[in-house]
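Here the complex is missing one protein chain, while the rest keep their positions.
Labels run A, B and C following the written order; every chain starts at residue 1.
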Amino acid sequence: MSADIYQPYLMRVEETTDEAPGIRTLKLVFQDTVAGQNFSFRAGQFGLYSVFGEGECTFCIASSPTRKGYIECSFQQVGRVTRALRSLEVGDTVGFRGPYGNWFPLDEMKGKNVILIGMGIGLAPVRSVIWNCLDLRDDFRDVTVIVGSRSVDLLVYKRELRQWEEMPDVNLVKTVDPGGETPDWDGKVGFVPTVVEEVAPSPDNAIVVICGPPIGIKFTLLSLEKLGFSPDQVYTTLENKMKCGLGKCGRCNVGNTYVCKDGPVFTAAQLKSLPQEF
Amino acid sequence: MIEELRHKARELLEKGQVELVIGYGAGSDPTRTMPVFIRRPEDCDHLVWNKYCYNNLTSYLTWPELKTAGKRAVVCKGCDAKAIVVLCKENRIEREEVVVIGMSCEGVGEPLFGKCEFCDVRTPKTCDIQIGATLPPLSKDNLFEDVRQLEAGNAAERWEFWRRQFSRCIKCYACRQACPLCYCTQCIVERNQPQWIATSSHPKGNFAWNVVRALHLAGRCIGCGECERVCPSNIPLMLANKKLAQVVKEQFGYESGYDIDEPLPMASFMPDDSDELFK
Amino acid sequence: MAEFKLNEAKLDELVNALKSEGYRVVAPVEEEGVFVFKEVVDPGEMRLDVLRTARSIKEWFFPRVEPTLRYKFDRGSVTCKGEMPQSPPKTVIIGCRPCDSASLPILDKLFDWDFRDEYWFKRREATTVVAVACDAPDSYCFCTSVGGSPDGTAGSDLLMRKTVGGCYLFESFTKKGWSIIETAKGTLEPAGQNEKVLVGEVPKRFDLNSVKPWLDNNFDHDYWKEISYKCLSCGACAFVCPTCHCFDIQDEADLQGGVRLKGWDSCCLPIFTRHGSGYNPRDTRDARYRQRVMHKFTYYVDKFGLTACVGCGRCCVSCPIDMNICTVVAGAAELAETST
Partner (left out) sequence: MAENEWKPKIIAFVCNWCTYAGADLAGTSRLKYDVNVRVIKLPCTGRIDPLFIIKAFEQGADGVLVSGCHPGDCHYTSGNYHARRRWIVFSELLRFFGIPEDRVQFAWVSAAEGAKWATLVNEVVAKVRQLGPFTAYRELETTEVLS
């Protein structure tokens, strides 16, 4: 029998975590333990998560490939499927197809300084890279994590931020947009592009991974350019509407590039060469 | 007529009375025409007028990107111009922001479209500039003949008729997009919380979509027939629209597209509306 | 070289012979004033003289709706059953035009790209395609501009060409095509040496080679706005197109269970690329229409080495406002020439 590419794995919701208003993380384990054991992915890849009766929805895998036996996804409730996902409880069943797409160049990052920047919910794919780096800490040189959000309550992975903060070999910089701070906020106040310039990581022997809203990426790229980073050193991930994830349904393309197959990870240099339609 | 049309259009643009003229231009084939948007007086020679001017150009009037285009002129047949009345009543456009160039029309299509056989607006009723001679209205006595014919059969026959018709619907939404009165920014089929109508073009979804499409035009459809003309599957959509027009006329004494001051039938009521249906 | 021919009067016998051999026969059939490919019930309803059916043959391989999954709910747990067709019925499509056949190898590339879509290929394997060469193309035809011809053989298992003498010459190119000849042998007769065939002419409207470079370099050209400002943004063009393959995946369910459906979609519909947040990368009519043209004439070429247009003219016929993709591309070719 030939494989049916539209069939999802059945997953069990193991844990739900509220990250911020409207944002939730689900920890999912494979119902079929053999499939779970054989499953592997790389940081940056995505999948299609489905709630039966509501439909499928695309997110990156937010957990690290170094953590076996489960995957996590973080999402913001905006539409039909995310609303249904948010209403799931521990023990409920979810469908998952994946992993799809390319990944962040973890191999290339070995022996280099890594600067990981996540803005808002865009921290999800970066989180996969962060844990991947931290679980194999010796493979990398300096690890700088810059996290930003509109306000303190919208920061995601708050518990993990504290963990990273306490780790001696991680330089965590957290910031919120002006006006989004609280009286007890112990991070910076300012937009991510400004904070990046303040932190001023060196472009030498470094690779940057950045993810967030398009406007945030755009201005952070300018800041990075000012600091001397070349567009080839900067990796980001595109989020387009997808239905299949398999390079067939025809809606995620940017020019002749299919985000689901040729991406979702692109260098800033690649993004510049694409038609500006994303 | 064509010269008169071009002349008037040119005058409107030259005098700055309008920013844009929406009219018919030459098509890819002698039996077709294509909508054109004209902004410069010298381009008015591109305007054409013939029996292949099918489109109802008033559907462009509600486009958000054209709402900001300033005052617009639109070339209309009598049937098309009826849409202006409804659009004004429903506060989609201001009557003053549109100059209606009404064309006297002896009918379009080859052979003549069915709607043209019962046309009582061969000279447009709603227009600012009339082009061409005044033509007497045709009798509408037999307008609902095809409705009556279908009703002569029993429920099972009608069900079978529509089941066969709707089975061909491919959900391309050409009917909706071409309709001057389907102007919603978000159509009910695009609302998915909950998903009231299945988006798939299986028989169940097709039936629900076609019921809703017709119903949302009850008391509003002006009978321009664009939905039916553009349907790639030849579904007789006007038959359903006409049925509803007939009900609205018989029950509420209302015909869409004529009187700008009369209240909309489906947004108003009379305490003595028929109670026959209700136990 | 054709060895056999069939007298026009024996078309019914051909259909019956195929049916008795277990074939599901699909051919152009009239339905309420439109011609569509349908299963032939009565051989007399088959209409090989129809130049252009309302929709293409793609729906016999890639249906406008098909289930991929059925599931049942049982107190919180879900049981699933895949719906991939394991052995679709043995089918022969008779009477499509060479342009329709040509769309099949084009779509093979997409459905086999990395992930092999067996929904498509199972049906492909089970189906024999018998095309009829065009003796009377019309002004909407432009197959010759996109690499085809009125008697092209791409994608066909067998080609029937009409002769002056009221016969169809049978020429098979594949094993599947040969099986048809074998099955129908009783109705066929040997073809003569110098049979005169009727093949129409389709003038070439543009040069593909000059189109692609221009498209590649003119994503932001004003041309797109000029040609598509009046597009109504319906999906008629895509749904009647033999090569348009974009689809949607939707769930439909009640409290007991439901089904996941794969169904046609169109890049011209405004919600096609709209994100859940409301953001839409292709928010304007020109961006959407440009996508349609670019996808066919450059993106697909970049990805798969083929142009995703076969010149059947269906979109031009169906367009409510008479947008004509041939004219649009010819216009681009003209711009390409004037710019060099």
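Note that a residue touches a chain if its C-beta (ideal position, glycine included) is under 8 Å from a C-beta of that chain, and two chains touch if they have at least 3 such contacts.
Just so you know, these numbers come straight off a predicted model, no measurement behind them.
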item	value
Partners of the unshown chain among those that are drawn	B, C
Candidate in contact with the missing chain, chosen from B:E42, B:E106, B:E145 or B:D273	B:D273
Residue touching the undisplayed chain, where the options are B:M34, B:L47, B:L61 or B:A240	B:A240
Among C:F37, C:F142 or C:Y168, the residue in touch with the chain that has been omitted	C:F37
Contact set of subunit C toward the excluded chain (per top definition)	26, 36-39, 59-60, 63-67, 252, 254, 259, 261
Missing-partner contacts on subunit B, residue numbers	147, 150-151, 155-163, 167, 188, 196-197, 200-204, 207-208, 211-212, 214-215, 218-219, 240, 243-244, 247-248, 251-252, 265-271, 273-275, 277-279
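We adopt the following convention: only the chains that are shown with their structure count from here on.
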item	value
Of A-B and A-C, pair with higher C-beta contact tally	A-C
Chain separated most widely from subunit A, comparing mean CA positions	B
Inter-centroid spacing, subunit C versus subunit A (mean Cα positions, whole Å)	39
Inter-chain centre distance, subunit A versus subunit B - centres from mean C-alpha coordinates, in Å	49
For subunit A, residues that touch 2 or more chains besides their own	79
Sites on subunit C at which at least two other chains make contact	248, 250
Subunit B-facing residues of subunit A, complex	79-80, 83
Residues of subunit B touching subunit A in the complex	192-193, 195
Complex contact set, residues of subunit B against subunit C	27-29, 32-37, 55, 59-60, 65, 164-165, 168, 170-174, 176-178, 190, 195, 198-202, 226, 229-230, 232-235
